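Note that one protein chain of the assembly has been removed; the remaining protein chains are unaltered in position.
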Amino acid sequence: MSRTWLLLRRRLIGSVPVILIVVVGTFFLLEAAGGDAVDAYAGEVGADAGLIEQLRQQWGLNESPLTRLATYLWALLHLDLGWSVAFSRPISGLLMERLPNTLLLMGTSTALSFGLGSLLGVVAGARPGSARDRVLSMGALVLYAVPGFWLGLVLALFFSVQLGWLPLAGIETIASGLTGWARAADIARHLVLPASALALIYLALYLRVMRSGMAEVWRMDFIRTARAKGLARRRIVLRHVARNALLPVVTMLGVQSAQMLGGSVVIESVFGYPGLGLLAESAVRGRDTPLLLGIVLLSVVTVIVVNLVVDIVYALLDPRVGAEAEGAR
Amino acid sequence: MSGPLLLSVRGLGVRYRAEGQSVEALTGIDLDLHARERIAIIGESGSGKSTFGLALAGLLPRGSEVSGSIAWPGLGAAPKPGKDIGIVFQDPGSSLNPVLTVGEQVAEVCRTHLGMGWRRSYARAVELLDRVRLPSPEGIVRAYPHQLSGGQRQRVAIAMAIAGRPRLLIADEATSAIDTVVQAEIVGLIRELCSADALALLFITHDIALASGLVDRIAVFRAARMVEIGPAEEVVSAPSSPYTAALIDAHLGLDAA
Partner (left out) sequence: MSVLRFLRTPEGAVGGFLLAALAFVALSAPVLFPGDPLAIVGPAYLHPFANPAFPLGTDSLGRNVLAGVMHGARTSLVIGLAAAFAAIVVGSAVGTLAGLFGGVVDEVLMRITEAFQTVPAFLLALAFVSVVGPSMGTVVVAIALSAWTAPARVARAEVLSIRQRDYVAAARAVGMHPLAIAFREVLPNALPPVLSLASVIVASAILIEAALSFLGLGDPNVATWGTMISEGRNVLRSAAYLSIAPGIALMVTVLAIYFAGEGAVEAASARRIAS
């Protein structure tokens, strides 16, 4: 287990500069928008020059940029992300309220797309070049070209508007008074469409990665060995080929977590699903830049955590990971 | 020292088809192999010697055309790779699955061919690892290939090859990728296992000197054809083909250098 810990420690240390760079980046974006905020406020309320000056003072805009960056960092260290103008609440509370919903949506979509995608990838990659492989690969390419938000709209049109099978929007029936399992079932029903819209596209991606990984593994020497050992084809496909081809798919899982989080913004907007994405849309509409950048920061932390988890899973799946680090100790 | 006829090859030819072109890999090969007999196939790369081993085991790539006949009077039926024929390939670094334990890779052969459950297969795997002289087999059974040295990996590969209790062991350049000291040990191990288990051996190599100390007969392949076959000492001391003579000279020259 020690190799996993070494790896984790290295990754955690490595993510410190990444977070710092992102924080500095968001600070500059905030700066770019900061002046506008006073102007926008003044424009709306009709403040005179004295009040504008007072506001600048109050919002700390007259300090040197370096001082403001330090203030910003200090606040972030205390998990203070500032005040949301659009919601008239502290931003951190708002984020913590929405984060679980987005994690639920992401988790469900990831499980769906990874599970089904790699399964179909195994089916396609079991015989590279076969008719089954060609149909699945082509279908995946077409699916991958579908814009997620549009797929969401089409699914909503079909399953909610036309068939009336599933709820159109939200995360649960408002004021339903449901509790326990009934409430869970209600949430699950609301989750089906947004999770599918988000999952289908990544399903296509995982299918293709799994499939091409398998095509590559089939050419390896140890597959010739497995055939020479007279193993059943099923065992060769699953235990030898797919087991190795799973590794790049798991890597892809980490790489794609950022993209999936980005994709969920639009999907949440389509389905009125109250997660970070919908919050981001509200922030854009309400010109609430601090809130928007708070969402960006939280997303970055989420992506880093997801990647750590993926690293652990990868280390469990690939015995070679960290072998050199362990040996060097 | 050899027994009844195990294998009889007549007029064997193999053509590979790639990109619309057909390439001759073997042509007109005749060979008889008896139980417990050890035979070496000598040749340079591209001579068809590896193709010969793959053809015997029925492991030729898809799309290859086979002509002539391969009969197995000693088995009475078509051989199953892994069960009737064990094969050891050249590169021990790449011929083991990197993400499965050594134990599982040996045990899966027992499970597939000897009808054992997993528990018994693993117990048998420990015995086999012990037989190929790996230190502390109980530990190695849980190791992954990257944790072993090249020589140790090749011993694992041999354990896998004999796990199904085959009648014929094919060693396809099994010692070429290993340094000289370990090479000698592996050759010794193969010799020992063949005697103990009454195995026939097809030792495919480019190293005629290495082969001559191990086998009963030597066959020399060149450009898809068999140019010479005979008892080992005879082929080495009085080669009938000038090509074989050149091979031996080249080897001696190399040793002298």
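Per-chain numbering from 1; labels A and B assigned in written order.
Following the convention adopted for this analysis, a residue touches a chain if its C-beta (ideal position, glycine included) is under 8 Å from a C-beta of that chain, and two chains touch if they have at least 3 such contacts.
Computed from a predicted structure; not experimentally measured.
**Student:** Since one chain is left out of the picture, which of the remaining chains does it touch in the full complex?
**Tutor:** A
**Student:** Among A:L79, A:A111 or A:V142, single out the residue that touches the unshown chain.
**Tutor:** A:V142
**Student:** Touching the absent chain in the whole complex: find that residue among A:L29, A:L69 or A:V192.
**Tutor:** A:L29
**Student:** With respect to the chain omitted from the figure, which of A:L81, A:L293 or A:A315 is a touching residue?
**Tutor:** A:L293
**Student:** Which candidate, A:L81, A:V250, A:A280 or A:A315, sits in contact with the chain we can't see?
**Tutor:** That would be A:A280, which touches the missing chain.
**Student:** Where does chain A touch the missing chain, residue by residue?
**Tutor:** Listed in rising order, the touching residues are 14, 17-19, 21-22, 25-26, 29, 32-33, 141-142, 144-150, 153-154, 156-157, 161, 258-259, 261-263, 265-266, 269-270, 280-281, 283-285, 287, 289, 292-293, 295-296, 299-300, 303-304.
The rule is short, and it goes like this: only the chains that are shown with their structure count from here on.
**Student:** So what's the Cα centroid distance for chain A and chain B, whole Å?
**Tutor:** Once rounded, the distance between the two centres reads 51 Å.
**Student:** For the complex, which residues does chain A have touching chain B?
**Tutor:** It is residues 220-222, 224-232, 235, 239-240, 243-244, 247, 317-320, 323 of chain A that touch chain B.
**Student:** In the complex formed with chain A, which residues of chain B make contact?
**Tutor:** 57, 59, 80-83, 85, 87, 89, 91, 94-100, 108-109, 112-113, 144, 146-147, 157, 160-161, 163-164
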